[in-house]
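Not every chain of the complex is shown here; the ones you see sit where they belong.
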Amino acid sequence: MVDKRARFGSVPRSVSRRSMLAGAAAAGFVVPAVMTGAGAGPAAAAPVRVTAAAPKIRRVTVYAEELAGGQFGYGLKPGEATVPGPILEIVEGDTLEITLVNNTDRRLSIHPHGVEYDTTSDGSPMNDSFNEPGEVRKYTWRTQGSVEAEDGRWLPGSAGYWHYHDHAMNGEHGTEGIRTGLYGALIVRRPGDLLPQRQYTVVFNDMTINNKMAPDIPVIEANLGERVEFIAIGHGNTFHTFHLHAHRWAENRTGYLEGPNDPSRVIDNRDLNPGDSFGFQVEAGHGVGPGVWMYHCHVQFHADGGMVGVFLVRNADGSMPEGAQEALDRYHDHGPHHPHQQHGGH
Amino acid sequence: MVDKRARFGSVPRSVSRRSMLAGAAAAGFVVPAVMTGAGAGPAAAAPVRVTAAAPKIRRVTVYAEELAGGQFGYGLKPGEATVPGPILEIVEGDTLEITLVNNTDRRLSIHPHGVEYDTTSDGSPMNDSFNEPGEVRKYTWRTQGSVEAEDGRWLPGSAGYWHYHDHAMNGEHGTEGIRTGLYGALIVRRPGDLLPQRQYTVVFNDMTINNKMAPDIPVIEANLGERVEFIAIGHGNTFHTFHLHAHRWAENRTGYLEGPNDPSRVIDNRDLNPGDSFGFQVEAGHGVGPGVWMYHCHVQFHADGGMVGVFLVRNADGSMPEGAQEALDRYHDHGPHHPHQQHGGH
């Protein structure tokens, strides 16, 4: 049961779960399929890992739609498109068949990173792979595990924190589609991987986070000790660095160390440039306690300009920690207009 | 025989091989020494790995020359300079002695990354290490394997995907030499490393790839299943990210995994900023089949502006895959003028 939830598939559950957290979903954070157990709240979910199982063909319909303010989004149901789009999640060996319904009047496509597809699923105009306005088109993404090469080295498998995005709106590279919101996270897991209790997609897209700026970026939240997964994606024309306060992760495939001798660098700040993506899990508040923790672009004028969000770590019982509301209130004063004036006292 | 070909040395073979692929060579891709077996086509070459052998002193003469359009290049024979320059390839333990002949009227040098040299081979004006116009000067690069430090940790050896470039034309840092084409790939292999069947150097140099822009960037090509090595180098003043469609590699020394528990991140998009370099091998079309696959800078306005090339994966017998010519034709329509206008139907 748990293993199946780790895979894609469960769209109806995902949607019902999203309706349970309507505020977050509406605000652009999509609650993951792995979190959609029958009525189990995040805090109640036991830590689980992906177990090996026969590869499956997963099928999903994705709707591309125009949103208010010239934005576009992908969604799993008509009228439910979001920016970023839904987290798509499969296990090495699985195939994901995406039926993309283009409910807009623009040419667009869906192009994935990390997985395998033939040229007809490339999503690029060069390969004649896109949806005209109103068109329905199927894209097939395949995955596989690492395989031993002839000499003892291994060809890398598909597992990773990847992403997908438009590659066809107005031009050859989807620049306008990406700018206006046509992007999302794609996770390929490997048997043995830990599953999170919460997931958040954070896209640094030009000078925005998920096409928003402070203080309008919705609050990310978790209860103390929950395993929270961040999928960070870079897009657009600008270089960025992602910094999360008071939490750290390993700079490798999973963000965990494979053992005490794993040489991976441990970090809390990482370059996040266009087309790149990475992910990691943290135990919310591990070693630091509950509270409101910033994440932001560490390029100073980007942070000052509003590329700042907050990660609210509640008490283990879900209640607000002391001082957290005051911090949230201060965050809501944050904006592009603040950096050049001295704040008052405290 | 095979092992020796993995090492530097075989300049005449390299040249003869290059004459076999004159189109690619003329277009700026230099065919590697390891590919220069006696008449063996790439598809016929058996997979091979570097085996341990006594370190050797390799000697090569490099000619720096002015090319048309204010470009400069390095070459292995007079009149054969290219942009990028030839791939120089040795094995840990080898020494490479380069006699640099400056056939231009400008001050210039050759400065390597990753290898060992004394100050007279630094290639920098600060160390009085450069060629005046017309001057012939020897530069010596040494390498060594990893050695155990006193405490059980290991000092890193020389193996890596490195590069070389001018460090003296007009100023202290070779800025003008690099801008105009004086750069190339340097590979130091380790016994046990897999050898490729094709090699391509891809240099993101300001807003160009190998000092060219789409659609003038020559087609990279291989037959389905061939092991193709990319050596990616960043230069200039701009930040970039390198993305290859439908292929992935591990973010470590070789691009392969050392085993199923190697924690390395698997990627298909990577930062490629000035002075940085990395390399990897893919099995052409592995899991995705033949076709025309883009590689490009994922900074959107760089891609739209022409930082886009194509990787043609032919059928295993070398014939053109279905749809490939149409894709190449569409690529040849690509240019800096396209991004802001909607393409027609398909």
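In this document, chain identifiers A and B correspond to the written order of the chains, with residue numbering beginning at 1 in each.
The rule is short, and it goes like this: contacts are C-beta pairs under 8 Å (C-beta built on N, C-alpha and C of every residue); 3 or more make two chains touch, one makes a residue touch a chain.
Since the structure is predicted, the reported quantities are computational estimates derived from the model, not experimental observations.
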Number of identical chains forming the whole complex, with 2 shown: 3
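Keep this in mind: only the chains that are shown with their structure count from here on.
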Centroid spacing, where centroids are CA-atom means, of subunit A and subunit B in whole angstrom: 34
Complex interface listing, subunit B residues touching subunit A: 47, 49, 192, 194, 239, 241, 243, 245-246, 248-250, 254-271, 283, 286-289, 291-294, 296, 298-301, 303-304, 308, 310, 321, 323, 326-327, 330-331, 334, 338-343, 345-346
Interface residues, subunit A side, partner subunit B - complex: 107, 113-114, 116-119, 122, 124-128, 130, 132, 142, 144, 146, 149-160, 170-175, 178-179, 234-237, 239, 250-254, 257-258, 262, 264, 271, 273-278
